[in-house]
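In this view, the complex is presented without one of its protein chains, the others remaining in place.
Per-chain numbering from 1; labels A and B assigned in written order.
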Amino acid sequence: MTPAIASEQQPANGKSWLHRLNPGWFVALLPLSLTLFFAGLICRVAAGEVITGSYPWVPSLGVNLSFYIDGLSLVFALLISGIGTLVIIYAGGYLAGHPQLGRFYIYLLLFMTAMLGLVLSGNIIALFVFWELTSLSSYLLIGFNHSQPKARASALQALLITGGGGLALLAGLVLLGQVGGSWELSTLLTQDIVIQNHPLYLPIVLLFLLGAFTKSAQFPFHIWLPNAMAAPTPVSAYLHSATMVKAGIFLLARFNPILGNTPIWQCSLTATGAVTMLLGAYLAWQQTDLKRILAYSTISALGTLVLLLGVGTAIAVKAAVVFLIVHSLYKGALFMAAGAIDHETGTRDINQLRGLRRVMPITFVAVTLAALSMAGALPLFVGYIGKKLIYEAALTAPSAAWLLTGSVLLTNTFTVVVAGLVAVRPFWGQLKPTPKPAHEAPLSLWLGPLLLAGLGLLLVGLLEFVPSSLLTPFLATSATAIADELVRVKLAAWSGVNAIFWLSLATLLAGIGLYTGRNGLRRLLSPANALTAIGPERIYERTLAGLQIVATGQTRLLQHGYLPLYLLTIVLTTAGLIGYTLLTRYGLNIGTHWSGVRMHEITVAVVILLATIAAVVSKSRLATIAALGMIGYGLSLLFVFYGAPDLAMTQLAVETLTVIILALTLYHLPRFSRLSSTAGRTRDALVALTVGGLVSVLVLTVLTVPMQSRLTPFFAENSVTLAKGRNIVNVILVDFRALDTLGEITVLAVAAIGIYALLKQQKQNEQNE
Amino acid sequence: MEIVLALVIGGLFAGGVYMLLRRNLVKLLVGLILLGHGANLLIFLMGRLIPGRPPLVPVDATHPVGLFADPLPQALVLTAIVIGFGLQAFALVLARRLYQSAHTDDLDQLRTTET
Partner (left out) sequence: MHSMILSTATRYLLPLLLMFSIFLLLRGHNEPGGGFTGGLVAAAALVLYGLALGLRSARQLLGIDPRMLIYVGLLTAVVSGLLGLLSGQVFMTGLWSTQTLPVIGKLGTPLLFDVGVYLVVIGVTLTIIFALMENETDSKTGSLKEE
């Protein structure tokens, strides 16, 4: 919870150099300390320990706020807090002077809290709550520039798609909890056999996949991610490349030991992953906006991750963990650099950017390092290891190995083109004039990209030359947590000239070739792009438009604004439901043993009925008031007859006062006018008589059921002994149920003050006129 | 007597519902009052009819002897009567204010929030 709380304490406004320093440096202290904290846990987790903790949250439902930190959680936690630190510093520079920077940080830290909660949760209900919180904070962040209609529409689209998936996930989690008999992850992890043999296994898997695929932008739900680029670039770098879109991957990885290793799981993941991977890569290199290029390439990477989890072999899981880290590093760096270019030149269109390497040398270095890692070009970069592992996983896949290898090869070729578009095209050649005169970005804008890109080099160094470092066992525990079997990790960038080496080389050469001939190819492919007209984007728009039509129609139908019709609907529905239950459950059994009728009682009853008729048919307001008074006094007489003196006195006094109030108010209201048609009156009279008859039958039916109150004997027994009062009604009011009475007199007080205010306001209005 | 009272309750409900469905603002309020009376009597009757024996404990006893009227529905109805009084007063004054600003008592004319 700490980040969300801390976000409210914005740094104070200093006067000196502190004042000019971007507040990101201060805010970043929080995620930085979290990063250090998580880094401190590596030791324990790498040794195979699972750190858990639990606090009761809704104990009656077995829902706890529990934490479960193993290798997988810790990899994610480190990425979230580490990249979060850099993004927060970056945002301080990117949005420098923005009037709503404080709000931005609140959203960002809210997201960070939610994302950390998601990956560290040990309880699936808590996990869901955090899952939805990430969707919500993503909505706020995409729509941060809320004055732009595009940003609002994109935010809504992302929320609808990920939120809809979230609902599916909730259903899946609830089913899983029911089948597995616990909300706790640690228990569920031991229940995999029970769950996989349960008839509900298939629905659970489908619901989980829906949740994960929407969140991680898998085909056909990928459309929200490119549109989410309407968000400020720090958000794109953080949520939509490094962290939130990986929540779906995390979900699949986390539940792989429970749900995985079945044909349905492997087939859906592999197929969806492969399609998404290819589609993303194919669309990426055709874009001209730097951020959209990166967004589609992110979709491709997410597809690759899903594919690897679907293959599910030890090597594939290992490849997934490594590629996850690698991708977060280089994609985060590239996004931040793209934002820096946008910030310093005023455009993100690669057709307008040339020769920036002279004016933005540091950004150039960062982008080049990140792009080399992305292309997997040189064994010097951790990206090369990732690429190598993916090829290895595809080659050794249990089925369709060659098909997968081919897809990966094609995807990687496109990825090389994307790397070229990002790193070569804007930076080389002659400097072109840009909307803003280009110059190097400030420290806060290049620090993040440079550090992340540099980390790609550093990790290779650690893996290659310090094999005893913590990194290898740490990655092994992460992979083990996913695969649910011991995975050994021995990573090396260079492993001699073998099939994988040749594949990598082929990728690189094909990529370079494609990069040179990309314009020709684009022209060649342009007819195929007409297909996008019937793509998921169009389906989404149609669905939304259809929903609008349905909503408008049903609002017109139901919200017509005629009060009598509303009331008629309510009355008929209630009467229908009561009548149906009454007749089907009890029939017309109204009993026979009734107490005798005495003359004075029946007189009062007849008077009440006559007065009711008079009140209804009277055309005079005074006659109606008098009739109402008669009913009230009649009732108080009935109360006297049947042992309720308190009621009788109260009713009598209230009736007197009501008549006075009626007399005082009705004078200001118009005479009764005849507004409805005779047909309308007949219809209402029929409805009213039906309801009245129904209530009579209901009363008589209820009276045939013997009374079984446990309260009445309790009150009678304890009235004197406990409450020292002989009037049981009064004792109930002021002692046994005194809290209710306190509530009641409060309501009365509120009503009186409301009336007083209404009348005083009226008086003032009159005086003003 | 229960049958008679059931008919009285039914009559009050019928009258209440009929008035509730009128387009006239004041008639709507009369309907509310009638329904309130009907509901009070209904709750009271649910405690069964015990003529002439209020739920009072004799001076020298610790709990009531013999048959006695059920005190629980009585307490409920007592509360309902007083709350109903507050509600009716509030509704009446509100109707009066509404009429003064909207200049109509026809509910079909009162379909928008603007006056």
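Throughout what follows, contacts are C-beta pairs under 8 Å (C-beta built on N, C-alpha and C of every residue); 3 or more make two chains touch, one makes a residue touch a chain.
These figures come from a predicted structure and were not determined experimentally.
For the chain missing from the display, the contacting residue among A:Leu664, A:Leu686 or A:Leu711 is A:Leu664, taking the whole complex into account. Only one of A:Val606, A:Met649, A:Leu675 or A:Val702 touches the chain withheld from this view, namely A:Met649. Against the chain not shown here, subunit B presents residues 54, 56, 78, 82, 86, 89, 93.
Of the residues in subunit A, those that touch the hidden partner chain are 620-622, 645-646, 649-650, 653-654, 656-657, 660-661, 663-668, 671, 722-727, 729-731, 733-735, 738-739, 741-742, 745-746, 748-749, 751-753, 755-756, 759-760, 762-763, 766.
Operating definition for what follows: only the chains that are shown with their structure count from here on.
Rounded to whole angstrom, the centroid-to-centroid distance between subunit A and subunit B, based on C-alpha atoms, equals 45 Å. Across the complex, subunit B meets subunit A through its residues 1-28, 30, 33-34, 37-38, 40-42, 44-46, 48-59, 61-64, 68-72, 74-75, 77-79, 81-90, 92-97, 99-100, 105-108, 110-112.
On subunit A, the positions that touch subunit B within their shared complex are 561-564, 567-568, 571, 594-598, 601-602, 605, 608-609, 612-613, 615-616, 621, 624, 628, 631-632, 635, 638-639, 641-647, 650-651, 654, 657-658, 661-662, 665-666, 668-670, 672-673, 675-676, 684-685, 687-689, 691-697, 699-700, 702-703, 707, 709, 711-712, 715-717, 719-721, 726-729, 732-733, 737, 740-741, 744, 747-748, 751-752, 754-755, 758-759, 761-762.
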